[in-house]
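Only a single protein chain was left out; the remaining protein chains are all shown in position.
Here the chain labels run A and B in written order, and each chain numbers its own residues starting at 1.
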Amino acid sequence: MVRRKNTTTLRITASYVVLMVFSLVALYPVWQIFNISLRPSDRLLSTSLELIPANASFGNYSALFTERPFLLWMLNSTFIALTVTLTGVALASTCGYAFSRYSFIGKKIGLLSLLVTQMFPATMLLLPMYIMLVQLHLVNSYLGIVIMYSATALPFCIWQMKGYYDTIPTSLEEAGKIDGCNEFQTFVRIIFPLAAPALVITALFSFMSAWTEYVVAAQILQDTELWTLPLGLKSFESNMGSEWGLYGAASVIVTIPVVVLFLSLSRWLVSGLTLGSVKE
Amino acid sequence: MQSQTLRHRIYLFILVAPAFVVLFGVVIYPFFYNIVLSLSNMNLRHIRDWRIIGFGQYIKVFTEPSQPDFYVVFLKTVIWTVVNLFFHVVLGVFLALVLNQKEIRGKAIFRAILVLPWAVPQLIVALTWRGMFNYEYGSINLMLTQWFNIPGVQWLRHPLEAFIAVIITNVWLGFPFMMVIALGALQSIPHDLYEASDIDGASWYHKLRHITLPLIRPVMVPAITLGTIWTFNNLNIVWLVSNAGEPSDQTHLLVSFVYKAAFNFYRYGYGAALSMVIFFILLVFSLTFMRKSKATQNVYS
Partner (left out) sequence: MNARTALRIAVAFLSVTLAVVAVTTLDSCGTGRDHRVRLTIWHQDRIDIRVILQRQLDRFMQLHPEVRVEQLFKETEELRSGFIIAALAGQGPEIVYGPADQVGPFEIMKIILPLEEVFPKDWLAQFDPRGLTWYKGHLYQVADKLGNHLTLVYNKKLVPVPPRTDEELIRIGKTLTADLNGDGKTDRYGLTWNYTEPFFFIPFMTGFGGWIMDDAGNPTLNSRGTVDGLKFIKRLRDEEKIIPNEADYNVADILFKDGNAGMIVNGDWSWAGYQKAGLDIGVAPLPLITSTGLWCAPMVSPKGFSLNANISEEKKAWALELIRFLMSAENQMESARELYTMPTHMQVQQSDFVQQNDILRNSRIQIDRGRSLPVVPELRAIWDAMRPSYQAVLAGTMTPERAAEEMQLLALRRIKEMNE
C-alpha cells in the first residue's frame, strides 16, 4: 500500500512537470507575439531574449479600436463563426448519428465521399468556386461564406460525431424503445446528451474554421464593410513594411475568444456526467 | 409495415440530406471543373481559348524535370506528414491522459495554455518561429548557446535543418487539436472498466493497451485520417517558416508545386493535373487506412 502511494505521488509530480514544460513550450511563442504587440514602431523580431520590450506600450491596442475598424471585423467574424458553429452542430450531429446507427445504401460511399472533399488542394478550387458563386450571386454575401465554411467544417464534424456515437452502446436505444420512446426521441433525449464531448469538439472546430479562414474570405468578401478578422489582420501585412505592432495586438485579442470559448465548453468536454455513469 | 420502412427512409433522409446538400452543392462543380482543367492546356497563353488535350499534363507531372525533383518532394511530403501526425497524436493523447487524471489541480489553466497554439493566428506565429530559428538572433540558438553551451545551429541555411525547423513549428501548432479530440474521446470510456482492471491488478500499460487505446480509436481514427490529409496539403507553415522554400527551394511540399504552377506561372492545366495526382495519393491512403482501422464499423458491433 505504501509503495502504491509512493508511485501515485511520483506519477502526480511527473505529471505536473510534464504539464509545466509543455505549458512553457506552448506559451513562449505566444508570449513573443504579445511582446511584438507591445513594441513601438513595428518590430517583428528582437535581437535579445528580453521578456518585456524596452519602452513597451499598449498604444497598438488602442490604435486597433480608434484608428481601425477592428470592432467591426470582430462583430462580422463573430456573427459568421457562430452561424457556422450552429449549422455545423445541427447538421453534423444528425448526419453522424445516421452514419453510426443505421445501415443504408451508399453509407460507405457517403462516408468516403466526405473525406474525398478534403483531399483536393484548395489552391485549385478557388477559380471554379468563385465562378460558381458569381453565378449564384453569392459573392460579397455572408450566405456565400457561411455555406463555404460549413462545407469545409462538416466532413470532419460528421466523421467525428459518428466516431463518438460508435462508442455509445446500442443497448441504450433499446432501453429507450422499451420505455416507449420513438427513434427520434431516443436520439434527442438519450444519445444526444451523452455525445456532449463530441458536440463540443464539433462546435470548436466549426468555430475555428470560420474564425481563422483567410483564402476563401479574401476571394468572396470584396467589400471592406463585410471584412472578417483574418482579412483585417492581413491588411496590416504588406509586402515590405508591415504593421507588426498592430498585427501582434490583433492576434492577441483574436486568440482570447477562442480560449474563452474553449474553457466554457470544456465543462462538457471533460464532464464526469457521461457514459461512465450511464453505462453502469 | 410498408409505411414503417417508408417513414424510416424519410427519417434517415432528413438526418443525412441537409449536410450532404450543403457539402456537394459546394464541392461538386469545382471538382468536375478541375478534372476538365487537368485534361486541358489552360495556361498563360491559352487562358480563354483552352481546349482538351488528353493526359499530357499528367505525363508532365511524372516526367517533366522539375526543380526540385518531383519524387524527392513527394518523399519529403510523406516524411513531413508521417512525422507530424506521429507527434501530433502521441503528444496530444499523452497530454490528454495526463490532464485527465483526477488528482491534477488547475486543469483549466493548463488546458487554456495548452490550447493556445491552436487558437493563435498562424501567420504571425509562423513568422515568429522563423525569427526564433535565426542563426545569430533567434531565441532558440541564444538559449542553446547561453544556457546549454551548445553551438548554434544554422537552421535556415541547410536543407535538413530547415526541414526539421518547419516540422518543429507544425508539431507545435498541431498537438493541441489532437489533445482536444483525445480529451473528448477519453470521456467515452466507462469508469468501471478501469475499476475492474484495478481489482485484477493490471499495470497502467495493460490498461492503456487494452482499454484506453481501443476505446478512443473510433474518435481518433477520423481525426488521424483527416489530419493526414490536411497535413499533406498544408502549404502555409512550410511556406512561411522557410520563406517560400529556403534554402534554395529545398523545403517544399507537393502542394507548393500546385501553388507555384497556378499562381506564379499561370499553368492552370498542369496545376489541376497535379492536384488530381495528389487527390489520388490521398484517396489510396484513406481507403487503405480505413480498411485497416475499421473506421466505418461500430466498436460494439
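Quick note on the criterion: a contact is a pair of C-beta atoms (placed from the backbone, for glycine too) under 8 Å apart; a residue touches a chain by one contact, two chains touch by 3 or more.
Everything numeric here is computed off the predicted structure, so don't read it as measured data.
With respect to the full assembly, the chain omitted from this view is in touch with A, B.
Here the missing chain is touched by one residue of B:Arg111, B:Arg217 or B:Arg267, and it is B:Arg267. Among A:Leu27, A:Leu112, A:Ala175 or A:Ala218, only A:Ala218 touches the chain that is left out of the view.
Not every partner is drawn; the one left out touches chain A at residues 40-47, 79, 83, 86-87, 90, 94, 126-127, 130-131, 134, 139-143, 146, 182-185, 218-219, 222-225, 234-243.
Contact between chain B and the unshown chain involves residues 7-8, 10-11, 14, 18, 41, 43-45, 47-48, 64-65, 67, 127, 130-131, 134-137, 154, 156-158, 243-250, 260, 262-267, 270.
What we mean here is this: only the chains that are shown with their structure count from here on.
Partner chain B is touched in their complex by these residues of chain A: 8, 11-12, 15-16, 18-19, 22-23, 25-30, 32-33, 36, 44-49, 87, 90-92, 94-95, 97-100, 102, 104, 107-108, 110-112, 114-125, 127-129, 131-132, 147-148, 150-151, 154-156, 158-160, 162-164, 166-170, 183-184, 197-198, 200-201, 204, 208, 212, 230, 233-234, 237, 244, 247-248, 250-251, 254-255, 258-259, 262-263, 266, 269-271, 274-276, 279-280. Partner chain A is touched in their complex by these residues of chain B: 8, 11-12, 14-16, 18-20, 22-23, 25-27, 29-31, 33-34, 37, 91, 94-95, 98-101, 103-104, 107-108, 110-125, 127-129, 131-132, 134, 136-137, 139, 142-143, 146, 172, 176, 180-181, 183-192, 215, 218-223, 225-226, 229-230, 233, 235, 255, 258-259, 262-263, 268, 271-272, 275, 278-279, 282-283, 286-287, 290, 295-301.
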